[in-house]
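With one protein chain removed, the remaining protein chains of the complex are shown where they sit.
Note that the chains take the letters A, B and C in the order they are written out, and that residue 1 is the start of every chain.
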Amino acid sequence: MLDFEAALARASSEVALIPRGASEAIAAQCNVELHDVDAIVAASGNAGSLAIPLVKSLTESVAKVSPEAARYVHWGATSQDVIDTAMVLCTRRLLVAIDFELSSIRSTLARLAGVHQNTPVLARTLMQAAQVTSFGLKCAQWLAPIARSQWALRELAPHALCLQLGGAVGTRATLGERGAEVARKMATELKLANPATAWHTGRDRWLRLGSELAILSGSLGKVARDLSLMGQSEIAEVAEGAASGRGGSSAMPHKRNPVGAMIVLAAALRAPHRMAALLSAMPQEHERGLGNWQAELAEWAGLCTSVLSACTAMANTLNSLQCFPERMLRNVAEQRGMVFAEAAAVVIARALGKSQSHALVETAAARAHAEGGQLQSALIDALDADPKRFAAVDRAALDSAFSMAEAARFAGTHVDAVLQELNTEYGLKNSHAF
Amino acid sequence: MLDFEAALARASSEVALIPRGASEAIAAQCNVELHDVDAIVAASGNAGSLAIPLVKSLTESVAKVSPEAARYVHWGATSQDVIDTAMVLCTRRLLVAIDFELSSIRSTLARLAGVHQNTPVLARTLMQAAQVTSFGLKCAQWLAPIARSQWALRELAPHALCLQLGGAVGTRATLGERGAEVARKMATELKLANPATAWHTGRDRWLRLGSELAILSGSLGKVARDLSLMGQSEIAEVAEGAASGRGGSSAMPHKRNPVGAMIVLAAALRAPHRMAALLSAMPQEHERGLGNWQAELAEWAGLCTSVLSACTAMANTLNSLQCFPERMLRNVAEQRGMVFAEAAAVVIARALGKSQSHALVETAAARAHAEGGQLQSALIDALDADPKRFAAVDRAALDSAFSMAEAARFAGTHVDAVLQELNTEYGLKNSHAF
Amino acid sequence: MLDFEAALARASSEVALIPRGASEAIAAQCNVELHDVDAIVAASGNAGSLAIPLVKSLTESVAKVSPEAARYVHWGATSQDVIDTAMVLCTRRLLVAIDFELSSIRSTLARLAGVHQNTPVLARTLMQAAQVTSFGLKCAQWLAPIARSQWALRELAPHALCLQLGGAVGTRATLGERGAEVARKMATELKLANPATAWHTGRDRWLRLGSELAILSGSLGKVARDLSLMGQSEIAEVAEGAASGRGGSSAMPHKRNPVGAMIVLAAALRAPHRMAALLSAMPQEHERGLGNWQAELAEWAGLCTSVLSACTAMANTLNSLQCFPERMLRNVAEQRGMVFAEAAAVVIARALGKSQSHALVETAAARAHAEGGQLQSALIDALDADPKRFAAVDRAALDSAFSMAEAARFAGTHVDAVLQELNTEYGLKNSHAF
Partner (left out) sequence: MLDFEAALARASSEVALIPRGASEAIAAQCNVELHDVDAIVAASGNAGSLAIPLVKSLTESVAKVSPEAARYVHWGATSQDVIDTAMVLCTRRLLVAIDFELSSIRSTLARLAGVHQNTPVLARTLMQAAQVTSFGLKCAQWLAPIARSQWALRELAPHALCLQLGGAVGTRATLGERGAEVARKMATELKLANPATAWHTGRDRWLRLGSELAILSGSLGKVARDLSLMGQSEIAEVAEGAASGRGGSSAMPHKRNPVGAMIVLAAALRAPHRMAALLSAMPQEHERGLGNWQAELAEWAGLCTSVLSACTAMANTLNSLQCFPERMLRNVAEQRGMVFAEAAAVVIARALGKSQSHALVETAAARAHAEGGQLQSALIDALDADPKRFAAVDRAALDSAFSMAEAARFAGTHVDAVLQELNTEYGLKNSHAF
C-alpha cells in the first residue's frame, strides 16, 4: 500500500498536479518501518478498511515533516485503489513463489516419467485393478495439467496484474485531464499493466487468474490423491520421504504419514469454495459494491495461501518421494493375471472371433477365481484340452498378452507424446510475466 | 455419442483394425432415429452410465444387419471415451450459441455506450449516491468484461474441445500401435483437438473452459444487478421492454417485472456452485475416478444451460431496454448538489489550500442538509459573506464543478479508451474457434 | 400445484369468500389428467414460472364448465404461494421415501455391527495402518450419524413442511379478514403446518431441512468412502454384491465395480454445493426476491434427488454387501505386528518406565522393519537377550498386546454404547412426521 502511495505522489508531481516537494516528502514516509502496523490493522476493523487508518498514519507522518505535503497524501485516489493495487502487488510476489515451486514439480515429475517410463504398475479404474500401465505414464499425466497451469499463469498474469486507479467512482475526476498520464506513470513505476479504466466492479481479469489458481490446486490434488492411495500400508508403492522431518513415528517405523499429500488434499478441498465465493461476489453494485468487494478481498487471500502451501508441499513431497517398483510388480502379480483378461481375449478373438474368445476367457477366469489360480494357466489348460479346435490361437501372442513388461512398455510410449506436447504447446517463454 | 461411434468405426477400418464392411454397417446405424432414446436413458440409471445401454442398442441394431460387424462396435473404446467426447461435441454447439448471444450483447452495449456517452447519471458507491458519471461509461464498463469473455472462450475452445480416446485405462491398449492413427483420424473427422494422451482424470483444460463460463455468468450478473437497481420503481432510470411479452401486468401498468435480470441473476447465483463442484471433482483417482467424474458430468450440463439462458436473457433484455435520461438527470438533481462536494472542494483548495477548503465545504454541506437546500447555493452564500477573504476562488470553475453535463462529459471520455482497448487487446479473430 | 388450488378453492368457499359452486367446479378440474403437462412446462420458460401457465390452463378448464367459477381460480394467491406449497408437498413424499431407505440402512448396519462386533480389522488413520479395531465398531460408527439424521429429519419436518399462503406481498390482502381462516383450513386439508405468516423471503425453516439432507449425504459419503477403500482389489475386505446386477464384468470376475459407492460419492460431492447455493439465495429482497427464489427452487430439486438416490444406493449396497473377515485378518497380519507397537510399549512401560520401553520398542521395530520380520519376535528376542534386566516385563500381558482378537474385542465393547445412545437419545418416535 505504501508503494502505491509513493508512486501516486511521484506521478502526480511529475505531471504538476502536486508540488515536487510534496511528493518527495510523501515518498520518504512510505516505508513500513515508520508505521505502527499492528495499530493500523487494529483500527481497520472499525474503519471498515485498511486504507483509512493507513492513509491516516501516512498523513500524520508526512505532516510532522511537512504540513503542506500532508495535504497531498492519497490525492485523487479512493480506498479501493490502494487496496486493490496492493493486493495485486502481493499476488505478484505469490505468483513468483508459485512459479518457482511449479518449476521444481515439473522437473521432478519429468525426471520420474523418464526413469519409470517402462516400470509396470497397476492401472486402476473406479478404484479397482483394471490393467497394467507404466508408472512413468502416471507421472507424465500428473505433470501435464500442472505444466499447463504454470504456462497459463504466465499468460494470464500480464492481463490480471493491473494498476487500480479510479478515484471515488472510477472516473479519476479529481485528477482531471492528467488522470491518464498519472496512471501511465504509476503503472510503469510499479511494473503493472495500465488498464483503460478502473476495474472497481469489473473483476473478470482478476477472477481469471484466481480460476487458474483453483484449477492448479485441483491438479495438485489429483496427484496427492493418487500418492495417498499408492502409499496405503497395504499397497506401499510409494512413500513420502523422511527428508521433510514430518509424518514419521519413531515407535512405528511402518507408519509414514503422508503429510505432504495431506496438505495438498486439504488445499484442494478448500480452494473450490474460495473460487465459488469469488465468483459469487462478482455482481457488485454500480461503481463500487457493498459487501461483495470486501468478501472478495478476504477470500482472495485465502485462495492464494492455500495454493502456495499446496505447491510447496507437493514440490517437497515429490523431491523426496520413495518409489518401490518391486512392490508395484508384486501388486500386479497378485491380481493373478486377471488384469490381462482383455488383452488375452483380443489375441484369441483373432483366431476364434469375438464371441467364442469371450466365452473362453470368461470360463477360464471363473475357474481361476474360484481356485485362486492364474488366469493364464487356466486359459492354457482350456486351449490344451482341445488342441485341434484351438490350433489357430497364436500362443506366442497370448504369452505376450500376459507380459507386465510388454504392457508397461506400450504405456510408456505415451510418455514421449505427453512431454513433446507440453514443449510445443505449453513451453514456457514469458519468463518476465510477473 | 453416435457420431463418436461412427467416427471410431471409420477410423479403425481405415487403419485396418476392423474390416471396411464392419465400419460401414456400424456407421449406418449411428443415426439417432434408429434408437429408442427414452429406453436408453431409462436403462442408464441402473447401468450407471449412458454408454452401456447405448452401445448395447447400437450393437443390436448392427447385429440385425451384420452379426460380424456387431463384434466391432465400440472396439477399443471405454464408456468414458464416448461420453466425454459427446459432452465435448454438445459443448461446442453451446459455445456457438453463446458466442452468437455475446455478439448481440456486445453490439447493443457498444451502441448504448456511444449514444449515452455524455448522458449524466448518478455514480453510486456502497449503494449510496456518490458523484456523477455517464450512462455511456456504465455501458462500456458492463461491456468490457463480457467482451473479454467472448474473446477468452474463443481462445480456450481449441484447447478444451478435445477428442477423448483412451480405452480402459488411457493407454489405448486394445488399439495397439495403431491407436495414435485412429485418434488422429477421429479428431479430424469430428473437428476436435487431438491431445497427446487421454484426459480421463486430467481435467484442467476442460475446467479452464468451465471457469470462463462461470466468470461470464458473473459479469452478466453484474449488469443484471445494476439494471435491477436502476429499474426500481423509485429510481426508474431503465426498464425492461415489453417486447419480450414478459414481466408486465395488465392491471398494474407501473409494474414491469425485470424478468430478464431475474434469469441472469439466478444464473449468476447458481454458476459459482457448479464451478465449485467441478473443481471439487478434480482429484480423480488413478486412471479413472469413482464418483467424481460422474458428478462432473452432471454439474457441467447444469453450468452450460445456466450460462446460455443467462446470455439469451441478457441479449433480449438489452435489445429492448428502455433508458430514461430525464429521470437519470432528475435523480442527480434530487441529491441537491451534494454529489459535487468533492469537485467543489478541489476548486476551492486551489485558492485556499486543502484544509480551509474542506472546512468551508463541510459547513456549507451541513447547512444545505439541514435546510434541504442546494449545496451550491450554500457555498456561494458562504463565499459572498466574505468576498475579500475568498477573492481568489475561481467562481467560474466552481460553477463548472457543479455541472452535471461537465461531469458526464468527463466520464464519457473513458468510453473511447475502453472500446479501443477491447479492439486492440481483445479483438475477435478466431471466428472458427468452435 | 393442483392440490393447492383445490384446497384454496374449498377453504375460500367454506368461509364464503367465493361461492360454493365455484369451489366445486374448480376442485373438479384439479386433476392432472385434465391438463397438458408438457405444454404447461414448455410455456413456463417464457412466463418465468410454472404457476402462470398452470393457472391459465386450470382457468380455461374451469371456464368450459362454469365461466363464473373460473373467475375464482387462484383467488387471493400469488405464484409463489402455489409453487412453494407444491414444493413442500413433493418434498414430503421424498422424505417418506428417504425415511424408508434410512430404516433399511439402519437395520442392516445394526445387524452388521452385531455380527462383526469382535471381527478384527485394521484401523487406519491418515490412510496408514494404525492399530486394530473391530469391523462391528466401524459399522456402528457408520450407523450413528445416519440414524441421527433420520431422527433429525423427523424432528424438522413438522416445522419445515408449511403451507405458503401470503398473496402478492405476504399480507393476504385480497383474502381480507378471512385470510387466517382460509390458511388454517388449507393447512388442515393438506396436512401441513400453518405458519403465523407467509415465508416468501424467510427461508430458514426450509433451509434447516435442506441442511439436514446435505449432512445426511455427507454421512452416507463417509460410509461409501470407507467401502470403496476397503473394496480396493489389493485390500478386498468387502465387495458390493452382484445382486444389483451392476458393476460386474463377465470377462473380469475379479473386477466388481463399486457402483453403489460411486453413486453415493457423487451425491456427497454434489450436495454441499446445492446447500451453498441455497444459503447464498437467502438474502432475498423485500417481500419477494428477484432471482434468488428462482435459484433456490432449482437447487432444491437437485439436492433432493441427489440425496434420495444416495439413500437408495446405500441401502442396496449394504443389503448385498459381502464381507471377508479372513481377508481382514490377513491384512492385519501382513503388518507384521507393527500395529501393536503402542500396545506393547504400554505393557513394557509398566515395568521399565515410558522412556526405556519406548527405546526398546523402537529398536525392535526398526529391526523387524529391516528384516521383514515380526515385531513381536524382535521384541521377545530383545527381552530374552537380557532376562535379568527385563524380568519385570509381564510376558503374558505382552502376548495379549499382540492379540488381534483381544484388540477387536475391546473395540467391540463400544458397539453397545453406540447402539444404546442411539436408542435413548435418537430413538424414532414421531412416526407420522411427514
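Just so we're on the same page, contacts are C-beta pairs under 8 Å (C-beta built on N, C-alpha and C of every residue); 3 or more make two chains touch, one makes a residue touch a chain.
Everything numeric here is computed off the predicted structure, so don't read it as measured data.
**Q** Decide which residue listed in B:Arg124, B:His200 or B:Lys222 touches the omitted chain of the complex.
**A** Missing-chain contact among the listed residues: B:Arg124.
**Q** Pick from B:Glu177, B:Glu362 or B:Asp394: which residue touches the chain that isn't shown?
**A** Within the whole complex, the residue contacting the unshown chain is B:Glu362.
**Q** Among B:Glu60, B:Glu177 or B:Glu334, which one touches the chain that has been omitted from the display?
**A** B:Glu334
**Q** One chain is left out of this view; which of B:Ser12, B:Thr91, B:Ser280 or B:Asn316 touches it in the full complex?
**A** If we include the chain that is not displayed, B:Ser280 is the one touching it.
**Q** Against the chain that's been left off, what residues of chain C make contact? List them.
**A** 71-72, 123-127, 130-131, 133, 137, 140-141, 144-145, 148-149, 152, 168-171, 173-174, 176, 180, 195-197, 201-205, 207-208, 211-212, 214-215, 217-219, 221-222, 224-226, 229, 265, 268-269, 271-273, 275-280, 282-290, 342-343, 346, 349, 353-355, 407, 410-411, 414, 417-418, 420-421
**Q** Could you pull out which residues of chain B are in touch with the chain that's been left out?
**A** That gives, for chain B, the contact residues 122, 124, 126-130, 228-229, 231-235, 250-258, 262, 273, 276, 280, 331, 334-336, 338-339, 341-342, 345, 358, 361-362, 365-366, 369.
**Q** Can you name the residues of chain A that touch the chain not displayed here?
**A** 46-48, 224, 228, 244-247, 257-259, 261-266, 268-270, 272-274, 276-277, 280-281, 290-292, 294-295, 298-299, 302
Quick note on the criterion: only the chains that are shown with their structure count from here on.
**Q** On a C-alpha centroid basis, what's the spacing between chain A and chain C, in Å?
**A** Centres of chain A and chain C (C-alpha means) sit 32 Å apart.
**Q** Find the geometric centre of each of chain A and chain B from their Cα atoms only, then give the gap between the two centres in Å, rounded to an integer.
**A** 24
**Q** Where does chain C touch two or more other chains at once, residue-wise?
**A** Counting only residues that touch two or more other chains, chain C contributes 228, 257-258, 262, 273, 276, 280.
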